[in-house]
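Structure, as structure tokens:
With one protein chain held back, the other chains of the complex are shown just where they sit.
Which chain is which? They are A, B and C, in the order written, and residues in each are numbered from 1.
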Amino acid sequence: MKKELSREPFVQKTKYQNLGMLDKVGIVKRIAQELQDGWYVNLGIGIPTLVANYIPQGISVEFQSENGLLGMGAFPYDGEEDADLINAGKQTVTLLPGATLFDSATSFAMIRGQHVQLTVLGAMEVAENGDIANWKIPGRMVKGMGGAMDLVASAENIIVAMMHTNKKGESKILSNCTLPLTGVACVKKVVTNLAVMEIKDGAFHLIERAPGVSVEEIQNATEGTLIVEGEIPEMQLD
Amino acid sequence: MKKELSREPFVQKTKYQNLGMLDKVGIVKRIAQELQDGWYVNLGIGIPTLVANYIPQGISVEFQSENGLLGMGAFPYDGEEDADLINAGKQTVTLLPGATLFDSATSFAMIRGQHVQLTVLGAMEVAENGDIANWKIPGRMVKGMGGAMDLVASAENIIVAMMHTNKKGESKILSNCTLPLTGVACVKKVVTNLAVMEIKDGAFHLIERAPGVSVEEIQNATEGTLIVEGEIPEMQLD
Amino acid sequence: MNKVVANSNKAIEGIKDGMTLMLGGFGLCGIPENCIGSLVKKRITNLTCISNNAGVDDFGLGLLLQQRQIKKMISSYVGENDEFERQMLNGELEVDLIPQGSLAERCRAGGAGIPAFFTPAGFGTEVAEGKEIREFNGKPHILESALTADFAIVKAWKGDPFGNLIFKGTARNFNPVMAMAGKITIAEVEELVEPGELDPNQIHTPGIFVQRIFQGVDYEKRIEQRTVRSKN
Partner (left out) sequence: MNKVVANSNKAIEGIKDGMTLMLGGFGLCGIPENCIGSLVKKRITNLTCISNNAGVDDFGLGLLLQQRQIKKMISSYVGENDEFERQMLNGELEVDLIPQGSLAERCRAGGAGIPAFFTPAGFGTEVAEGKEIREFNGKPHILESALTADFAIVKAWKGDPFGNLIFKGTARNFNPVMAMAGKITIAEVEELVEPGELDPNQIHTPGIFVQRIFQGVDYEKRIEQRTVRSKN
């Protein structure tokens, strides 16, 4: 009964390239290092989903999908997809041994009741007090918050996966969010293409640099208060 | 699929005896006349349980037991009892075809959400405004309200099965309850060994007499306001 | 106790213009395809629809949107639908967006006789505007109210004439909580079985919550995001 269950990757692995800053895969590889044995984890749609591909050796975690399943496995083999088995991103998935299915109220009972140990999600903006904005841009089409507000309001441990700046080079790591909020004072850790930062005492605390990225580069890309104490190590990704 | 399911009685039938007032069996036979096809019904512990023995011909009802079952059937045959299958009175029971099992929260979701069409329960006292007292006698051992407070607070249709007077001959049909309340202004109908009464506009309205019982006898046994309008018919029990 | 009706046209009898409907499903998974088809055919309009999503342009609730049958959507996520976007931006469609967990819990509350409850979801956001805030265990919560509907329409895998339902996979989603919250609940099922065929211990929705049931036909069960891997 103690045999380790095989866990196949959700998507094909792509090779990580050291570009002086991280690509998406680098970000999720770094986040995967945060996983702890026995955790239940909710991965948001998009980049966070990829975290499932990089579970550290010897670690057993279960993925919760808020539409009603625990023990989410890889994508099905071509031709074996089941319309009645999807994840919160509406992608066809499979079940691992030990999986369970449940209704939406039970799913959010797990989330709201803090039975999920880690939530990973994307963001448009994060503020130095832990505020997060990721659901609405005024004036543009509003698609809705889905389960994001429930997740950020309840999770004890939220890691945000995001780019440090927008396409214009403007910081998304802010003193205050400018977009409508998804949740307040909830984000604990941010992993970007440039840095790993902890949020505490109303500030971003730099704890790791992306390979080849300097503290100065990170400071320049950060609009919010950034605390830099001592030597900041590079992330160790492989 | 339209075949009528056989419904065996919960207990052995005992012969109704006309004593000038009703015995327990008479009370439950009269209450059984209130059942309507397609209703879900919760029967309280004790006398109300017996109502299940007198379901009118052609009527299909389902019995809900608040410990977590719908479609409660007869007692099991000797030797076939299952410790894992009991009713709210902790008696061993069986399941009828179409029965379902569920947890206590779901059970009271049915009750609180008014999905149960009729609740039948006993009472120590009923008042002319519909108040009911049936769970506590100060100074004596308190056993607890069980599900009674949830039932009376939510049921749209509550019938109380009780004796009209206590052993000393004192009325239990009152202007105000003297015992701690189980619920307020909730009882709609009372069936006693002497009479059937509707409660409305702050008074008991006599609608039927037990066989051989006079209106005067009922009036003498009733402390609360009793409205008697027109000719009061005798109950028709067989 | 026989709640069987012939088909979706019979099942939706009594649904009138201006009513509030709940419709189960997450994305296109577990949606009541047959009843949606009948609502389209009968052209019932001015509907308020409570549903986690709004379908896609040519499937699910998108079909009702095409015909302008929906006045208001109460949902948590309404992307993937151009016609929806057009109507919303033109002010032709009211939209009430609710956190997904609050939506599910509000439906359950409606079915369970809980008129209101406190949840942390949405505190400090526009979702909390106008709502009562109260602190519990040092954390602010907002008071959310129950949702009910004139009709709830759900889709299940198997059902019996008592209205007992079993769902399959993640097609369960909002269906059980919405089944609880309809004044009248209609269940369409892929397979209607004989009374007693379903194991009483494995029923997801007890029949007490369901008033009408029928076996649906021609399920398309469209997949929104077909993600697969090759066998090599």
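Just so it is clear, a residue touches a chain if its C-beta (ideal position, glycine included) is under 8 Å from a C-beta of that chain, and two chains touch if they have at least 3 such contacts.
None of the values given here were measured: they were computed from a predicted structure.
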item: Touch with the omitted chain, as defined above, among B:Leu22, B:Ile47 or B:Leu69; value: B:Leu69
item: Sole residue of A:Arg30, A:Lys90, A:Arg112 or A:Arg209 that reaches the chain not shown, by the stated touch rule; value: A:Arg112
item: Residues belonging to chain B that touch the chain removed from view; value: 11-12, 65-69, 74-87, 89-93, 101-105, 107-108, 111-112, 131, 141-150, 153-154, 180-185
item: Chain A residues that touch the omitted chain in the full complex; value: 1-2, 5, 38, 40, 60-62, 64, 69-71, 95, 97-102, 105-106, 108-116, 154
item: Footprint left on chain C by the chain that the document does not show; value: 105, 109, 112-120, 134, 136-137, 141, 145, 166-169, 201-202
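Basically, only the chains that are shown with their structure count from here on.
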item: Chain of greatest Cα-centre distance to chain A; value: B
item: Centroid distance [mean C-alpha coordinates] between chain B and chain A, Å; value: 56
item: Rounded Å distance, chain A centre to chain C centre (Cα mean); value: 29
item: Multi-partner residues of chain A (each touching 2 or more other chains); value: none
item: Where chain C touches two or more other chains, by residue; value: 108
